[in-house]
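Okay, handing you the structure first.
Here the complex is missing a single protein chain, while all its other protein chains stay put.
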Amino acid sequence: MTTIERPRYQVIGTRPIRPDGVEKVTGRALYGADVRLPGTIYGRVLRSPHAHARILRIDTSAAERMPGVLAVVTHRDLPAVADGIQNLGETAVNVRELAANLLADDKVLYHGHAVAAVAAVSPHLAEEALGAITVEYEVLPPVLDVREAMREDAPLLDESRRTKNIAGQVVGERPSNIAMHHRFEAGDVEAAFAKASVVIEREFRTKMVHQGYIEPQNATAVWNQDGTVTIWTSTQGAFAVRGQVAELLRLPVSKVRVVPMEIGGGFGGKIPVYLEPLAALLSRKAGGRPVKMTMSRTEVFQATGPTSGTWIRVKAGADAEGRLLAVEAELCYEAGAFPGSSVNAGAMCMLAPYDVENFRIDTYDVVVNKPKTAAYRAPGAPAAAFAMESVVDELCRALKMDPLAFRLKNSSREGTRQVSGVPFPRIGHEECVRAAMESDHYRSPIEGPNRGRGVASGFWFNGGMQSTVLVAVNPDGTVNLIEGNTDIGGTRASLAMQLAEALGIPYEDVKPFVADTDSIGHNDVTGGSRTTFATGLAVYEAAMDIRRQMVARAARILNLPEEDLEYVDGGVQSKSDPSKRIGFKEIARQQARTGGPITGKASLVARGVGPAFSTQIVDVEVDPETGKVTILRYTVVQDAGRAIHPSYVEGQMQGGVAQGIGWALHEEYCYDEQGHLLNANFLDYRIPTALDLPPIETVIVEVPNPAHPFGVRGVGEVSIVPPLAAIANAIYDAIGVRFTDLPISPRRIVEALYGGKEG
Amino acid sequence: MPTVRLPALFRERCGGATAVTVEGSTLGEVLLALDRRCPGIFELLVEGGSIRPELAVAIDGETGSYLLDEPVPPGAEIAILPAIAGG
Partner (left out) sequence: MAKVHVRTEINGEPVEFLAEPRQSLLEVLREELGLTGTKEGCNNGNCGACSVIFDGRVVNACCVLAVEAEGARIVTIEGIARDGELHPLQQAFLEEAALQCGICTPGIIVAAKALLDREPNPDELRVRHWLAGNLCRCTGYDKIVRAVLAAAERLQAQEVPQR
């Protein structure tokens, strides 16, 4: 649906075939693991069998003596890294901790923590060489749960760690696993609760879950004889890899060239480096041979960023008319082995759908003996929304109020202050709720035993950050669009479409190309739902650059003053006599004679980010015998601002929902008491299959972002935020049991219905 | 004059105020003026001449990484918040 009349676009809103499509359906597209260089040798990583242990001794001599083994590295081989901070887009990463996560220093902090790496002439030989490395450990008691880790008597991951505030200032005197505490507060919470006629308070738990991209991490690196390093890898951000590798190896960024290969999914998990610096170090030790490393699926689960397990308490109060008066919350997020969970993002998202004046939210970032978390699609938001949207559902039931009517009544809108104090620009939550209310799904009755319906809303900020694009006009009138954002899900198409629209030329005449870090200016990651918005802005600016040059060239060809000319519909014409006109292709053909090649460029920090909201409806049926939950029907409503390529917008909406369904119903990291990850494979860590999911209905709402020439908001992340609560609310509606712990697995449902442990 | 909205845990430095209005036409001037009212807060927010990377600043609703010489319009509203990352 369109809420504001759409300008007449030629390309935007159509559904052309993506430029990289044929290569990807024929198997010719080259992903990181497909790189094959002459003389390649293979790297493998030795990982800790313990969740928490002191490393007493590492002996690599036997491995080094094996024929065919060309290099072995441990933490000692990492160039000494000071305790510096490097800005990875919006993620602040402590380089010392990045180094200690890459290869354990004096302690291993989780099962699967890298201890050493080996390169050999075959992957099998490298694997055998790992077995020849001796590591002596002093095993320490692990702490695996966020609430346990916050206790004063908990085992400490780092005895020097003190709790800090968001400015990095120490606020706790004793050593602690709580790395950070922050508070968001406004109004008078106690007075507001005193006026409430309904108050609900609940505690929630969610488990660590993984991004679950199908392509494992990979890297191929060459340490060239001139001291430069070249890295081929599948990453969300070639420049982020370059920056991290340069910091870790103490090289100037100009010595590191990163060639981004196609990427097989990321969802935030392919921003940190795991293999790239190891491959580079192994290559240096092996005399400059190319070193190729790929992770096994087990390594991906054990040692790459999942998202936090959480404990969240929410107390919310409303008056008899259904006005949300006050919210008090505590959010405790597992950061994994090193600080840096997305707990503050969770706090800043959970109340975003609402206009509530009185709140106090305390956040705690807590280290535990599990892998260092990484961003995962709207990082921090889904768990917080699970808690808040479940409590809102209970408020609505107590008030006997339709849950969408409650959300509409309390909805945030332009000017509403977020919990950070920042007022919202134009947003589309109300429009999403209305579209959900008007949907065929919500108007259809849900009937039958053990069936129920749930709804929830969700928010994500979306990102801006830095982008660069170059545009070159070919003599045949086509254009090359050179950009630096790897294409995870159709951004070549969404950027090419914006360029075609801005230039008034056919989409097929735009040829997008993703360049390496030596070939274009800086680009931040393909992440934070930023690329179609922010790189799209750069594309638009570069198109304006081209149009200005086209006018100047046309002036020479038509022999008219530039002031009399304007760029209209893919050509330049006289303002005074529009019959004097020359088309894009003709100007392009004559460029050599009118001043040489026509190229445009734009580099910018994107301002005017348009935040995203989604409201979702789900119908479920619970089998009381087996505890199995069947998703009968699912509708996702989302404000896209403007859908450039609606099919890929729908794809983002459906993909986020699918991940949310997995998170709600069956995905979780399972550990034993010693901290061993028990389900590090796709059989035991079950992501949804085609058979688990229904058709996912999509409703695209378009409330244009006024700060983007085509109205684009980011669309990549927000759809994963509502499903957790929507499904829990639907299960309550179906069987009358309120689940506050995820996943709501068949076992938990059966136990809740027939006794045993509590739900 | 610009108004700075303070994070909850920094308010005790400013006598509990949630927002403070001060003089200044650049971000740096505003934060220095704020520091005169709330001693120590400049050092809390600024490291080596830049806003700490853990923090983000919003000027009239636009969150970004600003230099201290970023112009601040008269009557602007400035908020200080934790930096966040996307996926």
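All chains are identified by letter, namely A and B, in their written order; residue positions are counted from 1 within each chain.
Please note the rule applied: a residue touches a chain if its C-beta (ideal position, glycine included) is under 8 Å from a C-beta of that chain, and two chains touch if they have at least 3 such contacts.
On a predicted model such as this, the values are computed, not experimentally measured, just so you know.
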item: Shown chains touched by the chain that is not drawn here; value: A
item: Options A:Ile41, A:Leu278, A:Ala337 or A:Ile488, residue touching the unrepresented chain; value: A:Ile488
item: Hidden-chain contact residue, picked from the options A:Val22, A:Val170, A:Ala194 or A:Ala592; value: A:Val22
item: Candidates A:Ala129, A:Ile263 or A:Val609 - the one touching the absent chain; value: A:Ile263
item: Touching residues (missing chain, whole complex) on chain A; value: 15, 17-18, 20-22, 24-31, 33-34, 36, 124, 211-216, 262-267, 294, 296-297, 488-490, 645, 647-648, 650-652, 654-655, 657-659, 681-683, 687-691, 693, 695-696
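By our rule, only the chains that are shown with their structure count from here on.
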item: Rounded Å distance, chain A centre to chain B centre (Cα mean); value: 28
item: List of chain B residues in touch with chain A within their complex; value: 5, 7-10, 18-19, 44-45, 47, 52-56, 58, 61-65, 77, 79, 81-87
item: Residue ranges of chain A in contact with chain B within the complex; value: 85, 87-92, 165-169, 171, 181-186, 211, 266-269, 271, 342, 344-345, 348, 360, 375-380, 420-425, 460-464, 525, 527-530, 605, 607-609, 716-717
